[in-house]
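Only one protein chain is missing from this complex, and each of the others stays in its spot.
First chain written, first letter: the chains are A and B, and each begins at residue 1.
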Amino acid sequence: MGTIIIAGIPGAGKTTVIGKAREEVSVKFVNYGDLMFEAARSRGDVTNRDEIRSLPLDLQKAIQIDAAEKIERMGKVVVDTHCTIKTPKGFLPGLPVWVLERIKPEVIVLVEAYPSEIVERRAKDQTRIREKVAFKEIEEHQLMNRISAMSYAVLTGATVKIISNHNHSLMECVRDLVRIIEKGD
Amino acid sequence: MGTIIIAGIPGAGKTTVIGKAREEVSVKFVNYGDLMFEAARSRGDVTNRDEIRSLPLDLQKAIQIDAAEKIERMGKVVVDTHCTIKTPKGFLPGLPVWVLERIKPEVIVLVEAYPSEIVERRAKDQTRIREKVAFKEIEEHQLMNRISAMSYAVLTGATVKIISNHNHSLMECVRDLVRIIEKGD
Partner (left out) sequence: MGTIIIAGIPGAGKTTVIGKAREEVSVKFVNYGDLMFEAARSRGDVTNRDEIRSLPLDLQKAIQIDAAEKIERMGKVVVDTHCTIKTPKGFLPGLPVWVLERIKPEVIVLVEAYPSEIVERRAKDQTRIREKVAFKEIEEHQLMNRISAMSYAVLTGATVKIISNHNHSLMECVRDLVRIIEKGD
């Protein structure tokens, strides 16, 4: 069994699901953003994470590749990352082709929830933009994640597994993830 | 005119539509799953179809390539296959890039129907999971098929043609398919 990617938009509950799953499996989890930051810092390019996005595109690409090669050398691992990142310039693919061909994922897991649930979860953190706009934007972001995940799959042969993390069903979602990690089906 | 791919989820009526279309055109139809099984059996890897999915991934890839090369040598042909296969590990792309670059499709035809129609057609075969879940899952699978088809198109330049096989309009659907096969438009 190869590398597993886990992604989900803010409020889908990815971090909670991963936290619970780690209690049940022995496989290593890594955060792709952390690895990118490490790679960028050790190259002397940045001193904090937010600076990465301001670097020239060629340099960002080199950092992405450094981090991907590190994952490649790890063997079986679960990578916590983003399918697409919502930026002011639009949806940025988290795993462009030069990252994919190094990570070679076997399964891409998307943690999803209903837009209404995500609006509600986000509202607990802070006061937010109008609910109706938020709802539409969440639908849009989850769609763009499905699309990019399936695109990644076509290029790598990975499967795309959608697991639902609805209110009051966290443990079912965790069980689905653990099953994928442990048995590969 | 090059190779035409036809795909559709269970219950969309792909087999019926293909059966009717074959009565009207002279072009050769092949089933990609059959060709994969033949390739696997002649390599001595399996004795029945279901064993293919349990083989190591590298071997599955070699079998996919064998079958795709066979199609490549056939000239104009209609390939009956799946855009994505729903597995316990998620949606598996039926035509990953190493298959696409050999088959080089010119048109990818998706046979679709309303989720309500597909639920109903499937129910005729067997008692099934709750209708509401089924409805959502069918919508999801048809979406993942559209996404993978369009991804295939970007890599090959093929067109993606959606033809609707709604209740009581089978012959319109067949006519659409025949038109694509015969005239290329």
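Points worth noting:
Here, contacts are C-beta pairs under 8 Å (C-beta built on N, C-alpha and C of every residue); 3 or more make two chains touch, one makes a residue touch a chain.
Predicted, not measured: the structure shown is a model, and the values here were computed from it.
Although one chain is not drawn, the whole complex shows that of A:55, A:74, A:144 or A:170 it is A:144 that touches it.
Among B:92, B:109, B:138 or B:173, only B:109 touches the chain that is left out of the view. One of B:3, B:151 or B:165 touches the chain omitted from the figure, and that residue is B:151.
Although one chain is not drawn, its touching partners on subunit A can still be listed: residues 57, 61, 84, 87-93, 95-98, 100, 140, 143-144, 147-148, 151-152, 155. The set of subunit B residues touching the chain not shown comprises 2, 106-109, 146-147, 150-151, 153-157, 159-162, 179-180, 184-185.
Quick note on the criterion: only the chains that are shown with their structure count from here on.
Centre-to-centre, using mean CA coordinates, subunit A is 29 Å away from subunit B.
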